[in-house]
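Pasting a structure here, questions to come.
Note that this complex is displayed minus one protein chain, with the remaining chains in position.
Lettered A, B, C and D in written order, each chain numbered from 1.
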């Protein structure tokens, strides 16, 4: 029943980073001890050929890369756990140390940097975890003349569909400038938001069923948790939207117009993501309100039971109490005191009293019926 | 008692689409299996002539279309369930695959694209369903030199009034450039919001009557549901407004000024829609607040009944209880113990006690009357 | 106890309009059956002369108008119930059919249109109705070279002070260009907001007195209703402000600078209106919060009464109940059972018990006094 | 216990003004009957000389003013109750009638008007009244080539420190262009916000102490009242900030750059005012929330007392009641009925029953202890 799941999967890591980083010179690359060892993949292709390989040695990868300048290359690096390697890449591809710092920090909003014709993008991929939290991982993209480099902290990602598309030669990725591949990666990343949001939608429907079934205290915690996760997604999607806006407004030199139309499409998708997220946030607001109103309604029901039972039996008990009093029938002088509780000595006393009690009961029930308090039972 | 009606009629469809689409090449046309088979209509007219026909074969339609370049044509396609046909249209009219993807995805905000002098619009039509949800369908419009193509997923729409106007030659549609027909379609689409909103208004009045009559738990759910639907309409209307703004700010070449004045009129209408929607949202906020205050007030009333009855009879019962005690009148030595409950042996004991009880009762009633608690019964 | 007063006085009318209008050609003038017959007034004046007359026939009015081109004319038309007349005016003064549609629709936000040097303004006048709703009527203003035409749906308006000013030759209306008269009308219209808001202020003070006196359920409804009315005024005033901004930013040709300084003054007034409206909305928010807190406080008080009475008498009743038990003093063998309720046979048993009860009572009262629960009675 | 203190000290006055003003020609000077008679002060100085005098007659003041064109003059007019005088000033200094109307209306937001090189400023001074309301008075400033005219409705103001500074020749006021004096007045006016806000802060701390001590219903009213006052200050400060922004962005001709740096300083101060006001508003929001939560908590406590007492004694009373029943020990035939309440005849019946009651009591106390309900007493 934790209301504060981690800021992100790698929060602990970040706090380490933060703690270690304060006062470090800028561009200093801090890699936490538990970071994954990098795995190096290279996809090389032109319109006819295609080669895909995992390299053990960075040098081998570079050898192939340099030997084939006519091909397009996707250098795909997963895991940051080798600082020497990162620095070699940084030097080979003239990446600014501050950008490499951004890559590793793993907690950057989506953004875009341009340096000459080289571009640097950060995107975030989201995953729906089994404990109903959302995880978001960073993917960093550098583009050059004939290559693209991507960095991620984990080995798994959502880009396998794209790799398959390049592999089988389907699509137009292999015939386009290298910015098109950057587009393709961002497109897949963002398209991946939709199934995640569909899972969130299902989870919300489950919550709703619980709410109208047997709501418990945990429900509110769950709703508020998911609301926070959606806030996170909203913030990411908003930055993503800003990034895409920047791309669409950039000059033709940076991103050719024939490619921009594809980014426009991604832009439309991220706007849809924002719509869905806002819709979910409204839903969760409604759920919260319904939950709280439920609590009040249940209280009302409890009080009604108490009030009906008490209001009926307390007066009746009083009446019974009266006739349980022991006022003396006899005066001190032995004569009968006709004033002390004569009802008790009336031949029909008991029957009349029971009748009166019954009438009181009926009267009260009628009163409660009129007030509508008997209805919901 | 579902708080989450579908995002839109075709949500299931979309989720399919989303799920299937991830990683597909852009512009890939995915049509779900349950999509309607397309029906093809052609309205052709110039100032004198008018012809309207449903074609079984696309080729026949195109034959007529190509044979009459001097006429204006409205190619009206309803249903997407034939991918080959869509691709033929795409090729014949040079539609960008990404735009055709937008047409089919059926979940696009209203927007406008220009490509040269050809325009692409997306509008949304709303319907008030019997279960008090709003449905919104997409209508996509392409304009060319002498033709306009519209796409929709269903066979029914709200454009029959427009078709009737062209048919009978009323209005000025038949004398104007083709953008005027795009305007006419959007105008009818948006004018159609008003009767739908009038229905919503009636529904709100029903809700209000329920609130002041016999409110139940479902009411809050209904209010919150409708609030969400209004949020949806608001978002659509907002995008529609942005689209119209873009139209009004576009240069004279794209949309002639003599036509813009008509779009200005549509713009004013969509602003009225936004006003009404905001008004409804405020109303529903008020209804929610009244509902919750009602719950509290009912609780207050319940508690007052309980308190009045208990406060009156519990002390009286105590008094009766006292005189039901069995303290012995006799000392062990047989003498009378005048200290033990002498009241019981007083000749007027019972009468005095009843009088005291009556005074207590009156005192309490006066106290409650002064506090105003007796008023609302 | 209606929470939804009509959107405006003429809502029914509008809904008719909406229902009838869908699909009509733009500029189609729909006038509902219950519209007032138009009355035609003409005020003509120059610096020396002044003439004011109601005309039965439009032709007579136009005859005088055309015969006196050197004068300024205010053609003042009240009521729309004659479509032929409207079309004649439309033709005579070259009014665009869409603008005439705006005039009649009677549900337009304040706005400004310019066509050449001719201007078209829409303003709204508000009235405080006896049932505490606000009514808002539209006044539409066309300016030409030497004339101004105003349209309104009702016979009464708030412009009589202005007519009196022109009549008596006071003020500078009669010496200025025709846009000055448009200014004068808008100025009077907006100045008229202040007494209406003063009435609202008084109404709010009445509400406040009710709140601290005998609040009832209707109060919340009234507050929320008035809040909605203020939202409406806010929206109107906001549009009015936008309109005035547009006027102030327009070029010298449309509105001369010497006149703009007057519009600047109106602008300041509408900003004051917005201030007052926002202040009222804050007040009503406070009233709502106080009302709800009052409900809670009353509940607290009710519960305190119940708790004090119950807590005191329930234990005492128990004690009395104990000594009302019938445990047998005699053993089966006839000997006295000294263990069964010996208190009852103690010579001072009753006195001691009453003392104990008194101590319990005092103890509890002290406890409640310490908790501060006795204070507010 | 008024939740609606006057909009401002002079609200009644304003409403009069509003009521009287509707339909008046623009620039008409309406002065309410209870306005103060004007007092006329003149401060004249150059770098060497200084003269300060109250004039009975406006003519004398003007005589001195006109005779000393080489000096700087501060014409300081307090009170508006002489319309003829105001019109004379208006004519002598070429003030626009609309501006003079603004001066008198006494309910203008801070603003700035420029006319040629002459400037017109409106500022507002705030005062903390003993009844915990804030009063805001208007000070209007006109600047000319070698003079500055200020108008206020009251005789007292917060500018005495400034007058003292000029008098003693401290500061640089006497060596600077006349706009510097306008700056100096605004600077003092705004610096004066800080002690007022400090008083508000102390008042908030008092409120807080009441909240944690003996909160009463008045507290919420007080909080909400002060929140509204802060809203008013916020609005004034916001306009003040806009005015200063306009000053800072104005061209060098209107306000020399060497003076602008001083206005930049005032700008920083008003931003600090806004910070403090926002902080206070957040505080008061917190106080409101705490107050309402306190109400709920007190309710909880009341209910706990009721529940504990009732839950303990109601079952015990029942048990006692059972043994107060009069089931006959004798059968009609005189034999002993061993089934009817044999407990009563058990030699240890009473003792055993008391023990059982004690155990029930202990059990319940343990239950409540476990639930933590006994803790807070």
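Descriptive notes on the structure:
One rule holds in what follows: a contact is a pair of C-beta atoms (placed from the backbone, for glycine too) under 8 Å apart; a residue touches a chain by one contact, two chains touch by 3 or more.
Here the structure is a predicted model, which means the values were calculated and not measured.
From the options D:90, D:248, D:299 or D:361, the residue with contact to the chain not on display is D:299.
Considering the whole complex, the residue from A:90, A:248 or A:306 that touches the absent chain is A:306. Considering the whole complex, the residue from D:52, D:87, D:113 or D:191 that touches the absent chain is D:191. The residue touching the chain not shown here, chosen from A:53, A:175, A:298 or A:375, is A:298.
One chain of the complex is left out; on chain D, the residues touching it are 158, 160-162, 164-165, 170-173, 187-188, 191-192, 194-195, 198, 201, 204-205, 208, 211-212, 261-262, 264-265, 268, 271-272, 275-276, 278-279, 282-283, 286-287, 289-290, 293-294, 296-297, 299-300, 303-304, 306-307, 310-311, 314-315, 317-318, 321-322, 324-328, 331-332, 337, 339-341, 371-373. Within chain A, the residues in touch with the undisplayed chain are 1-4, 7, 15, 18-19, 21-23, 25-26, 96, 98, 101-102, 107-109, 111, 214, 217, 220-221, 224-225, 227-228, 231-232, 235, 288, 291-292, 295-296, 298-299, 301-303, 305-306, 309-310, 312-314, 316-317, 320-321, 323-326, 341, 344-345, 347-351, 353.
The rule we apply is simple: only the chains that are shown with their structure count from here on.
Path length between chain A and chain C in the touching-chain graph (shortest route): 2.
The mean-CA centres of chain C and chain D are about 25 angstrom from one another, to the nearest whole unit.
Residues of chain C found to touch two or more other chains are 296, 299, 303, 306, 310, 314, 317, 321, 324-326, 341.
Taken pairwise by the contact criterion, the protein chains link up end to end in a single open path, with no chain closing the loop.
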